[in-house]
Each structure stands twice: as C-alpha cells, then as structure tokens.
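Structure in structure tokens, see below.
All protein chains of the complex are present and in place, except for one that has been dropped.
Our next item is subunit A:
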Amino acid sequence: MIHAAEGGTAILFPIWQEILVGAIAFGLLCFVLMKFVFPMMEKTFEARVDAIEGGIERAERAQEEANRTLEEYRRKLATAQEEAAAIRDEARKDAVAAKEEILVSAREEANRVIAAGHAQIEASRQQLVRELRSEVGNLAVDLAGKIIGQRLAGDADTTATVDQFLSQIADDTAETSGAR
C-alpha cells in the first residue's frame, strides 16, 4: 500500500543519478559516433558518388576522344583518297603525254631515216647513171672504133651520136618499166 501511494506519481519523477548516467553515456556515444564514425560515412558516400560520377565522366571523355579520333581518321582517309586519285590522274596524264611525245619523235625519226634513205638512193642512182653513162659511152665508142677504125676517135659528132643513142635506150627502159 505504501508502495502504491508513494509510487503512483513517483514513476514520473526522474532519479537524478539516472539522468546523470544517461547524459554521460549518451554524450559519450554522441562524441564517438558523431566524431569518428558518421563523418567517415559521409566521406565514404561522397567518395562513392565521386567514383561513380567520375567513372561516367571518364567514360564520356574517352568516348568523345574516340569519336574525335575516328572523325580525324575518316578525314585523313578521305584526303588520302583524294590525293591518291589526283596522283593517279596526274600519272595517267603524264603517261599519255609521254606516249604522244614518243610517238611523235619516233615518227619524225622514221621520216628522217626514210628521207635520208631516199636521198642516198637518189644520189647513188645519179652517180650510177653518170658512171654508167660514161662507161657505156666509152664502151660504145671503143666498140665502134674497133668496128670502123681509129678515125672516129675524139670526134664531136661521135659523142653526139652516142648521147642520142643512150637517150633512146633510156626512153626504151622507161617505157618498159612503165609497162611493167
């Protein structure tokens, strides 16, 4: 009974020793957790966020760089192709020009050789004709002299006669070669 009468409100009045113990204990807990544990956790959280965001950022940067490099390579490739095409065109043009030049010079050379040959042949013929003519004249005179005697030797009329005779022969030859 005494208990109940006294305790009815007693439970609502704190025991000051318990407040003291509670305050010290809780203070100690606050000190340790709020100073050594939870700030570390915040740091870890931040580091974690950093790690994730940093990773994403790094990946984005790498992607961007890869894209840039790819673009650059494409551009370089295009330039190289253009250059190659230009070089090819140039080479083709050069080759054509060279061919033309060679052809022209070859043709000229050929013409020149042909012309020289012609000239030489003509000269040889002339010479031959001249030599033949005097030879044949002499032969004919010799022959005639032998036939009709030594008298006729060196006479102008004789020479004219021979010439006439030869022309006749030449005409005959021309006729025959023309007919052939």
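In this text, contacts are C-beta pairs under 8 Å (C-beta built on N, C-alpha and C of every residue); 3 or more make two chains touch, one makes a residue touch a chain; residues count from 1.
Assume contacts and distances are computed from a predicted model.
Peer 1: Looking at what's absent rather than what's present, what does UniProt name the missing chain, "ATP synthase subunit a", "Spermidine/putrescine import ATP-binding protein PotA", "Iron complex transport system permease protein" or "ECF transporter S component"?
Peer 2: For the chain missing from the view, the UniProt record says "ATP synthase subunit a".
Peer 1: Would you indicate which residue among A:A47, A:L128 or A:I148 is in contact with the undisplayed chain?
Peer 2: A:A47
Peer 1: Pick from A:L29, A:A115 or A:I169: which residue touches the chain that isn't shown?
Peer 2: For the chain that is not drawn, the touching residue is A:L29.
Peer 1: Considering the whole complex rather than only what is displayed, give the residues of subunit A touching the chain that is not shown.
Peer 2: Per the touch rule, subunit A residues meeting the hidden chain are 1, 3-4, 7-8, 10-23, 25-26, 28-30, 32-34, 36-45, 47-48, 51.
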